[in-house]
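Below, a portion of the complex is reproduced, with chain positions unchanged.
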Amino acid sequence: MFPGARADRTAARYVVVGAPLDVSTTFQPGTRFGPDRVRRFSRTFDDYDHHTDSRFTDLSVHDAGDVHAWDDAGDYLQFLRGTLTDVLADGATPLLVGGEHTVTRAGVEAVTERDDSPDDLTFVCLDAHLDLREEYDGNPLSHATVTRHVLDHADRAVILGARTGSEAEWERASEPDVTVVPPSEVADWTPDFDGQAYLSVDIDGADPAFAPGTGTMEPFGLTSREMHRVVRAVAPRALGFDVVEVNDRDDGQAATLAGKLLRAFVFAHAAAGDGTA
Amino acid sequence: MFPGARADRTAARYVVVGAPLDVSTTFQPGTRFGPDRVRRFSRTFDDYDHHTDSRFTDLSVHDAGDVHAWDDAGDYLQFLRGTLTDVLADGATPLLVGGEHTVTRAGVEAVTERDDSPDDLTFVCLDAHLDLREEYDGNPLSHATVTRHVLDHADRAVILGARTGSEAEWERASEPDVTVVPPSEVADWTPDFDGQAYLSVDIDGADPAFAPGTGTMEPFGLTSREMHRVVRAVAPRALGFDVVEVNDRDDGQAATLAGKLLRAFVFAHAAAGDGTA
């Protein structure tokens, strides 16, 4: 159980869903251990949050455990989307914990394919990578394609901290529905879009110093404080949240940061009201 | 390059082929790093072998590098089989280094589907697991099915050190074409079959003390000396060899053992003549 996530499923305003998918990781595998590890390294956190003067255990968070992953990513995403759709149908906000970035697709689809889906949804993403490929090594469901898939459903994408991609990805990124904020400008970024958001945190948006335990480390990245600021700024408008790409190949830094950002999201989202403020 | 494998491809009697497939690992991933790691931890070995009074560098071993893996195991196995068929066509013996056990299928198929394929082929396997499943988590190409697939091509299987499997696997293992030698009897086992062999070493046949760096550790296993004896006994009749399931999650024990067993195979095979003795 994510520490403090002790609300009942039915009463919950937030539902943690683990999605340990780990099939398309290009380099260092281990995201299958991400959800467990994030829960484990979150044990040390205080219940109380000073920024929002609230307690995590008062915010009605439920941990639904993991959606067991298998190696057919397409089938898995469909099943996962069903789980998340149920969460949303119950009026709760999903907090997806990967697993590889691919799982974000299920999160965004769950948000956008509801009857009361938002008119205008911005996909905000902290990521070292553009993830705008059409396929990777022949695989159209690779983590490196997730933002492209998401753009089939969201109105635009804002990718914060992105610093690498293929030439085709950068071309795609130059179209009007994509905004790339390089690492050096993230500290000063504030949300400049209308409507609602889905917030996805690929932990490799951080510099490897802050999150070495991830599949593809990419230097020259964000500090933990920069990521914290973004999460708190976007949370009030977010309908869904995920944190992905944490593996078990470090001394806990990546999982600790991921768990803390998940909590920061909940605190800021709850403080802002119903998420549509 | 596998240390000492400095023969040219055309002249080689043995060809090392890395097959870093890592898609169906059930628990701890990392077999994608197996070939690299086996090569790295084999650097310290002496060229000379006292048992056979020969030098590794005199035995005409070539390292063909890795066959880059992607996540469609079926396609990959087919491609890999092609590579190994070429090795055999050139009169050389393939030394396959996994990657997950699934790759063995390509090795056995390459051996059995040649024009001069053996009349009678025994698949000898060191493994903690029976690997006789029909599918695993819906996947008919999982590493846990490899021996079943192999039995479509080989006349029988001898599984040394096996200590676990599903009920259906044990039933399959009770059929006449399968012999299971439990760990406690491996020390006294000698080859009791006619004809030729394919030898596959799943490093998890070893007790975790001897090879912790593998996807599914299974206690109560073989010692390194017991495995060594088997490799040397079977090598003279073997048409192909592989060592699989080494990952990077230990301090080098698994890779060191794998590299040493590969060399033991080459020394014993070469000492026996052309492998058909």
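Going by the order they are written in, the chains are A and B; count residues from 1 in each one.
One rule holds in what follows: contacts are C-beta pairs under 8 Å (C-beta built on N, C-alpha and C of every residue); 3 or more make two chains touch, one makes a residue touch a chain.
Quantities reported herein were computed from a predicted structural model and do not represent experimental measurements.
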In this structure file, how many copies does the full complex comprise, given 2 in place?
6
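One rule holds in what follows: only the chains that are shown with their structure count from here on.
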Could you work out the angle of the rotation that brings the CA atoms of chain A onto the matching CA atoms of chain B, rounded to the nearest 5 degrees?
180
Whole-Å gap between the CA centroids of chain A and chain B:
41
Which residues of chain B touch chain A in their complex?
22-25, 29-30, 32, 70-72, 137-139
